[in-house]
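What follows is one structure encoded as structure tokens, with my remarks underneath.
Shown here: the complex without one of its protein chains, the others still in place.
The first chain written gets the first letter, and so on, giving A and B; residue counts start at 1 in each chain.
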Amino acid sequence: MSLLEVHELSKVYGEGAAATPAISELTFAVEEREFVCVIGPSGCGKTTLLRCVAGLLAPTAGSVVLRGKRVARPPDEMALVFQEYNRSLFPWMTARQNVAFPLRRKRLGKQGAARAETALDEVGLGRFVDHYPWQLSGGMQQRVAIARALAYQPSVLLMDEPFASVDAQTRADLEDLILQLRQRFGVTVVFVTHDIDEAVYLGDRIVVLTRAPGRIRETVLVGLPEPRDQIETKALAEFTRLRTHVNRVIKQEAARQPASPDAQGS
Amino acid sequence: MLAALSVLESVTRTELISSRHFPPPTKIFSTLARELGSATLWSDLANTLGGWALGLALAFAIAVPLGIVVGSSALLHRLLALPIEFLRPIPSVALVPLVVLVYGTGFQSKLFLVVFACLWPLLIQTIYGVQDTDPVAMDTARSFGLGRTERLVLVTLPGAVPYIATGLRISSSVALMLAVTAELVIGSAGLGRSINLAGEGGAVELMYALIVVIGVTGWALNSVFARIERRVLHWHVSVRRLEHAR
Partner (left out) sequence: MRRVTAAAIELAMALALLAVWWIWSAGSDSFYFPPLPDILATFGDTWVFARAGSDVVPSLARLTAGFSIAVVIGIGGGILLGGSRTARGAVGPIVEFLRAIPPPALIPAGIVALGIGDVMKVFIIAMACIWPILLNAIDGVAGVETTLVETARSYGIRRRDRLRFVILPAALPQIFAGMRISLSVAIIVMVVSEMVASSNGIGFFILQSQRSFAIAEMWSGILLLGLLGYALNRGLTRIERRMLHWHRATRSSALART
């Protein structure tokens, strides 16, 4: 049995004539400690998939099973990092309070604050625990969001295009941070992105979705050597081969049919 | 809405709430229907609305030009900031006794109170609006060699319009409130006085009918001004959105 199983998952928005299927009969599994990237043409339902997996959105059909238990609401073994760091951090809480807030559920008391500080230390923000989000740069804000997920000690970390709104250099730093943390804590990661380089660089496996309604087009195994390195890994012939391959699949997919004008955003 | 009315009807019919304090809605509405045929109601309404309209117009004519001048000069704004801060919170109703002394109990008193009360929201909104001019738009205008007046008309004023519209909406309801207050306290002719007289004379159903009239009037005025505001704001916001998307 895999850690996380997605079974024939479908989600349809609206009803009757206005019904728009976002994802359709998706099936895949994620093993313990695996890093899976989900990628696809824009509007293919990546975010819908992730929200269903996170238990935030009830699927129309199919199921998400975590450790043999069906996910009906957000399970406490999962943590989610959103793309919009500036909207997922609570502006009235300091970095420490933001990180400690989800720990209320675990009833840690004083320990919670200590754990929050450790987590902020791990992401390199040890000196900024008492800063408010708006006093931090975009990259630092996303680090706070990552620390918050980390302190929650999830077995599965879900990330929804987490680095899509930061600049290129910060993005590279954050990618390496995630790889490091994953190495240290052995957390399983499901990582949604629209960036092919990012998917190849980070993932053990890439799930490529079709255009909307999203189905699985192909699963690509990434056999790049560990630990990965922004310069060395990206210079490998195998890296280039993989990204060209994924790129081609997505191009074909995007051109497969004329885009329907009301194709909804991810 | 209907549900609320029927609940009200049943509690008043069964005297759960004494009908001497609050008559059943059906009775209020039948009184209202009868009153709609009487000349008094319409002349009261005309009196109240007259005070509202003239007061609002006068306040607009004073506040907007003044706001533009004050808003476009840093020094003037600084000089007048504190006096405005002090004068604004004086509840205009505090001036009721004074205007009675000076103007008597007629229409003029009502007008003065309405103007005084409406002045501040309009003035402050106009100042905000003028000061909120997009500096990039201003520099652009300047680089094209537009003169002071042209910049005022073409750049500053259009940017301030939404703020002024908001000020108008606020002032409109303040104006109605002050018109009714003047009628109630001073006894100038209008709906406020009639409501008071009906209450004192024990004509409870008439009193509530008139309150419904003033409520509907207020609601209609609110809707009109909210619509105007939304229209100019819509334009404003969509412009702002484009800026962010850029």
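Heads up, the rule we're going with is that contacts are C-beta pairs under 8 Å (C-beta built on N, C-alpha and C of every residue); 3 or more make two chains touch, one makes a residue touch a chain.
Not measured: the values here are computed from a predicted model.
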Residue, one of A:Phe28, A:Phe128, A:Tyr152 or A:Tyr201, that touches the chain absent here: A:Tyr152
From B:Ala141, B:Ala189 or B:Val204, residue that would touch the chain that is not displayed: B:Val204
Identified contact with the non-displayed chain, of A:Leu4, A:Ala22, A:Val38 or A:Ala54: A:Ala54
Touch with the omitted chain, as defined above, among A:Lys69, A:Arg105, A:Arg184 or A:Lys251: A:Arg105
Residues of chain A (touch criterion as defined above) contacting the omitted chain: 51, 54-56, 73-76, 78-80, 82, 84, 87-88, 90-92, 101-102, 104-105, 132, 134-135, 148, 152
Positions on chain B where the hidden chain makes contact: 1, 3-4, 20-22, 75, 78-83, 85-87, 89-98, 100-102, 173, 176-177, 179-181, 184-185, 191-192, 195-196, 198-200, 204, 207-208, 210-211, 214-219, 221-222, 243-244
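Keep in mind that, in the parts below, only the chains that are shown with their structure count from here on.
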For chain A paired with chain B, centre-to-centre distance based on mean C-alpha positions, whole Å: 51
